[in-house]
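Report on the following structure.
A protein chain is absent from this complex, but the other protein chains hold their places.
Up next is subunit A:
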């Protein structure tokens, strides 16, 4: 708190008469490996290089951003958020970003006009070795087969857009190229098969805690969280290398940001291979720049969707389709869960 106050005053001081001209407000998801990684890999080097003071605010909250934009008092300059919201509200809640020659450095289909990918995630099937020791699941389809593999299943339910529905359809035999338009009804039907054994974690923290505490036997879990669970002592969890739906987060510039130009500079800086790789290794997420080669630790390598070994498991989800249909899918999902 004290350091925050200090950095705010410092930011104002450097700016002189311009009301914090040389400062930027960066918004991420709060204290944790993810934000700390961004700070180490991007913000500190950027500060050192340009003399800009960067203040971290957060947590990232689309509803709060909307309220800010509506009231015309935008104080955020760079915000980490989900890829769909950035696409859906491009030009209304977010500024367009020109990435210039860096535009071709991201996985195909992930860059949008208002959102620059900064972290990649795979939705991995993991199982608890303590439960399935001698006879572990080997395919995505096993997750939905409660007869052959009895046990509690754990998924993150806060957002169906992390590849949850795609995983159901892929398990049901849909080819990756035929996934879109998503057959939401069919996907929910696949989940109906295991509904009695399904535990729905409403936050990633809850999911991670449940895994570490052996509260479940199988889980569909976002790779960065899979790593966190392993690092927190949940080492009895092992990945199954079948198809892995891939989603990503983006860096955005909130509409009406007071430091648009500098914000764009920071995003370009963060997107370069070196910074991208450093962040990926620190946060346990996949690098957004395809040329980045993060130096992963042993646990990270266990759940690495993006390295050479498991590259061919990736099924990158269709950001355009999701941004157009998100409201419908979330409503159907909420109805299925709460009904």
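One rule holds for everything that comes next: a contact is a pair of C-beta atoms (placed from the backbone, for glycine too) under 8 Å apart; a residue touches a chain by one contact, two chains touch by 3 or more; residues count from 1.
Operating definition for what follows: contacts and distances are computed from a predicted model.
A chain of the complex is left out here; the name its UniProt entry carries, from "ABC transporter permease", "Glycosyltransferase", "NitT/TauT family transport system ATP-binding protein" or "Indolepyruvate oxidoreductase subunit IorA", is "ABC transporter permease".
The hidden chain makes contact, of the residues A:40, A:75, A:215 or A:272, with A:215. Here one chain is not drawn; of A:66, A:139, A:274 or A:310, the residue touching it is A:66.
In the full complex, subunit A touches the omitted chain through residues 61-63, 66, 85, 89, 152, 157-159, 199-200, 202, 206, 213-215, 326-327, 330-331, 334-335, 337-339.
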